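What you see is the complex with one protein chain gone and the rest in place.
Note that the chains take the letters A and B in the order they are written out, and that residue 1 is the start of every chain.
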Amino acid sequence: MIPRRTPLALFLRNPTGVAGLSILLLVIAGALLAPVLFPDDPLDMVTRPFVWPLQDAAYPLGSDSLGRDVLAGIVHGARVSVLIGFASTVVGVVIGTLVGATAGYFGGRTDDALVRLMEVFQTFPPFLLIIVLVSITEPSVATITLSIGIVSWPTIGRLVRAEFRSLRERDFVLAARGLGYSAARIVFLEILPNATAPIVVTTSVTVATAILNESALSFLGLGDPNLVSWGSMIGAGRDQLRTAWYLAALPGAALVLSVLSLNLVGDGLNDALNPRARGR
Amino acid sequence: MPLLSVEALETRYGALLAVDGVSLRIDAGETLALVGESGCGKSTLGKTILRLVPHSGGTVRFDGVDITRLRGRALKPFRRRMQMVFQDPSASLNPRQTVGTLLSAPLRVHGVRGRTERRRQVVAIADRVGLPVDGLARYTHEFSGGQKQRIGIARALILKPELVVCDEPVSALDVSIQAQILNLLVDLKSDYNLSYLFVSHDLGVVKYIAERIAVMYLGRIVENAPHRSLWSRPLHPYTQGLIRAVPGQGTPGRPNRVAPIAGDMPNPFNPPIGCRFHPRCALAADICRTSDPPLRAVLPGHDVACHFASA
Partner (left out) sequence: MMPQPLLDVRDLFISFGDTAAVRGLDFTIRRGETLALVGESGCGKSATALSLLRLLPPAGRVVRGSILFEDRDILRLREKEMRRLRGGAISMVFQEPMTSLNSVLTIGPQITEAIRSHDRISARVARARAIELLDLVRIPEAHRRIDEYPHSLSGGMRQRVMIAMAVACRPRLLIADEPTTALDVTIQAQVLELLDHLRRDLSMGLLLITHDLGLVSDWADRVVVMYGGRKCEEAPVETLFRSPLHPYTRGLMACSPKLASDLFFRNGRLPEVSGSVASAADVAGCPFAPRCASALDSCRNVRPDAKPAGHRDHLLACPVHAPAEHALAFG
């Protein structure tokens, strides 16, 4: 008898997945520990401007055009990215799952209507829609989170709908209907637990996309003005690319690493949750 | 009054009439077998009777009540009185649930309050079908095929139904396990006073377990007879051919090697005109090509749909 290999065990055996997870955990740790490591506001001017990295032990990554600590900015920026990245994904996944499950399970006119709804949202260029939504309201963490979430749900919705459409024909769902289970019970307790794999995998990509969207927003100066984020740092360092390129490069590198780590985790999850990868 | 009475039932899948005007009845405590080959509609008929698949015509009466008119809440109390055992136990059990959850959920849905009481009933049925006590905490994929089917049977019986539709319940199991499950089904029938609609393509199994047999071909019933009558005097040419086609009926040294029915199953989207079996029937005559024979009683209790069947 070949013993069943749990998805967790499979994931941990995948070197790229584990590497991605390690970097991600580092980013999250930074985000969580930011107020402890750097208790002062990263927007405070603390030293002279344009200190290069590795010049001053107190400011290992140097300072920007206004003398603000770059390292503090990056660590606090991680906080913003992680918060908005994950929170907006939760919004997107919740909406997407509800809509997709309803459309996929009930079919018929309900499905037609909801598919039209998903299409409407998907015809807008996502980033433009985010800008529009944020501009209508005051840019703040809450509004940015909601806007990004609203733009990301259709992708999850389509995925969940496809899963539900195929699972609803299975015998165990038929059995549940035969037992008189309500539609809600069947959707949430019978089908949904079997549909989680693709949702989990897409979640990591959705977080990465959200982080990039947030960075793009703050790069353009449309983000929350009271916060330092990697996007805003890159935006501020834009004019000094020739002289103090580290001001854009360092937060840029943080961004790349975070997105890369999420992609690696996503790949690792895909391999671990994909039934073909598991021994029969 | 029969427990189940089906009249002129029709099930349509788009352009395909999978069940085309079927009438039958099952009395309380009786096992009616539904026999036929792939595409004859027997599985669809079982699911339509249980209202798992929408019907497009005819009625189904359970205990005198026309359940084809009921939906949702009104149908729920009938659901607990008629259940199904599915063919593939791997597909019919939720892979993400433990056996205990799987078995107690129906009780919860149908108003059995109190965890202890539910647990008591779950343990009782699990024990009755031969599942090990520690099995309740395990996931369904950890069990063998035969054990999974026992779980499926336990689930079908936990609400104490009166009618159980068994849809090819042993076809997916190894031969040496089939006998265990068949014996279990027979025991449970007398213990719980059940009636079975036993859908199967395996005539040997059907001969053992069914008091009455209905033979289906292309969505219709072509013969319906009690056990003794069907096996001693099958009257429809298709039934006769089906019986002769079962391998292993010769004696060692004188094997049975004749293929009794020529040709293939016709396209169900386009069934033959007149008698549906006529293109493959050795007795086919002009009347068979033009006129569709009705199902009528040729012997007491023995119905046949053939122009040439006689007592």
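Keep this in mind: a residue touches a chain if its C-beta (ideal position, glycine included) is under 8 Å from a C-beta of that chain, and two chains touch if they have at least 3 such contacts.
Predicted, not measured: the structure shown is a model, and the values here were computed from it.
Only one residue in the set B:Ser38, B:Asn193 or B:Ser291 touches the chain that does not appear here, and it is B:Ser38.
From the options B:Pro54, B:Pro77 or B:Pro255, the residue with contact to the chain not on display is B:Pro255. Of the candidate positions B:Ala18, B:Leu182 or B:Cys281, contact with the hidden chain is made by B:Leu182.
Among B:Val122, B:Leu242, B:Leu295 or B:Ala309, only B:Leu242 touches the chain left out of the display. Within the complete assembly, B:Tyr208 is the residue of B:Tyr192, B:Tyr208 or B:Phe308 that touches the hidden chain.
Across the interface with the omitted chain, chain B contributes residues 37-38, 144-147, 174-180, 182-183, 186, 201, 203-205, 207-209, 227, 231, 241-243, 245-250, 252-253, 255-262, 264-265.
One rule holds in what follows: only the chains that are shown with their structure count from here on.
Chain A and chain B have Cα centroids separated by 50 Å. Listed in rising order, the residues of chain A touching chain B in the complex are 4, 170-172, 174-182, 185, 189-190, 193-194.
Here chain B touches chain A in the complex through residues 47, 50, 52, 75-76, 79-80, 83-84, 86-88, 91-97, 105-106, 109-110, 141-142, 152, 155, 159, going by the rule given at the top.
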